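My questions will all concern the structure given below.
Here we show just some of the chains, and they stay where they sit in the whole.
First chain written, first letter: the chains are A and B, and each begins at residue 1.
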Amino acid sequence: MFFHKQELQFQATPDQPDAVYGRKLQEVLGGQYGEITVAMQYMFQGWNMHVPGKYRDLVFGIGSEEFGHVEMLATMIAQLLEKAPLGVTEDAVQADPTVAAVVGGTDVQHAIVAGAGARPVDSMGNPWQGNYVTASGNLLADFTSNANAEMQGRTQVSRLYHMTDDAGVRELLSFLLARDTMHQNQWLAAAAELREQGTEELPVPSNFPQNSEHTPVSYQYQNFSDGDAASDGPWASGPKPDGNGTFSYHDGPTTSAPMPPPTHPDARLYGTTNVPDAVEKAAGTAQDKLRRE
Amino acid sequence: MFFHKQELQFQATPDQPDAVYGRKLQEVLGGQYGEITVAMQYMFQGWNMHVPGKYRDLVFGIGSEEFGHVEMLATMIAQLLEKAPLGVTEDAVQADPTVAAVVGGTDVQHAIVAGAGARPVDSMGNPWQGNYVTASGNLLADFTSNANAEMQGRTQVSRLYHMTDDAGVRELLSFLLARDTMHQNQWLAAAAELREQGTEELPVPSNFPQNSEHTPVSYQYQNFSDGDAASDGPWASGPKPDGNGTFSYHDGPTTSAPMPPPTHPDARLYGTTNVPDAVEKAAGTAQDKLRRE
């Protein structure tokens, strides 16, 4: 169960409205790596988790905080939109090109659809989607996904920080940056613990019997591009992070197989084939069958 | 430039057709973590990269291989679909419930739309989408994203491995598993090198001036759920992976702020307000304006 308290985790008030910036801020609310994504992702990981105890407590603990971040951003955006001009095109252009420029940079659905309110969309107006969420049940994979989400998210907030001079907005961003710092560290610490305890190992999933994979190519960097420098890195020689052998480098593939011949599905699918007799026969049969009915 | 060779990297022929399995295999072709995603993701990371040399060679080298994996899976799926029955419902149900069951489990667009061919969609028929791709320009974030993609992908292939007994299919999967093993290791090795060299550090992005974030909360695990066990982990006490201090644990938030008052945008957006005078006045103005025209 979720209980809502009508307080924010941190102050979320801009010094002044700025509808163009309000549109940009939508990215970290409703984008691929926005707060809705991490809130939903961590909660779904908890609901699907196969182990009780501390890992489930962890994803629930952070996931619930993230819903509060959704709230801070939505509240901030509504305030950024507060004084947005309605944007009569001709007026704006003739009287004041800067107003026209502002109108051009806004999310016009903020005004037309939401009446100066935030929306669960990204900064280009694409609706948030459930397939942004990753919750596979494998904790090492999922915590890596979480670390990535916090890295991408913090990178986006950093960029947004430099796109405004508004002290109120920047204060909220400085708070979100700190929380992203914390959460990046937490997911990496949790992933490391999984490996240290042997709960999960590399390669993920570690329980899959590795002798069932085609092991000769499990160590080979096959470079399908012509960039030689690719051989000069810890991914091309030396020990593998999973502890199972040593990288080797190869220009191009080490295996190949002929392309299988084209398929010949049922002629009544009317794909083009080079066996016209068969097509006619099948079609004939179909025709015969129809006539019998 | 890309050059295509009409050979496969590995054999991709099933022992027998199996249209239901062909639909399942679409997940690792056209799903969120399928081969189209990693192929596109690595290439876009290369095209957007700000550094020449080995990192760009690396993403191009692996990305190009992944397009070959798309090819192997598409070829395999076309063969799995080769003998799919057309699926006349009544016939199937009356004559042979097992055929009916097969029909129920297929991607019906495989037959109706593609004429027994593979499609750029996932196993539930959702089209592949460009927003599955992550290419932020920050290599530590992106290589973490790549490691996650290979982990999720290998987990899915592992599951698919147990959903068939077909030796031909399993051979291809064993090859893909091995390549995923390799690529997981490569991205982790590359991410580690970035940190060792100091090119990128934690938290991502490491160049953002950390004194601009609200540092008091950069160390605090604020648990917004009531699971106590969350305090018992390396994410709640001890040193942080980024080397910047020690985790601390807190039940709930350590900060709070009052919700800002509701916004009052332009009355001509016709949101509900509790200042009806103002609304009427604004509406009146609009009306007056209209009359003047």
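As a convention for this text, a contact is a pair of C-beta atoms (placed from the backbone, for glycine too) under 8 Å apart; a residue touches a chain by one contact, two chains touch by 3 or more.
Note that this is a predicted model, so its numbers are computed, not measured.
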item	value
Complete-assembly copy number [criterion: all chains share one sequence; 2 shown]	6
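Just so we're on the same page, only the chains that are shown with their structure count from here on.
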item	value
Chain centre separation (chain A, chain B; CA means) in Å	5
Residue ranges of chain B in contact with chain A within the complex	6-13, 32, 53-54, 56-58, 60-65, 68, 75, 78-79, 81-86, 111, 115-117, 126, 129, 131-132, 134, 136, 138, 140-141, 144-145, 147-148, 151-152, 154-156, 158, 161, 170-171, 174-175, 177-182, 184-190, 192-193, 202-205, 208, 210, 212-225, 227-230, 232-235, 240-242, 244, 247, 253, 255-260, 263-266, 268-271
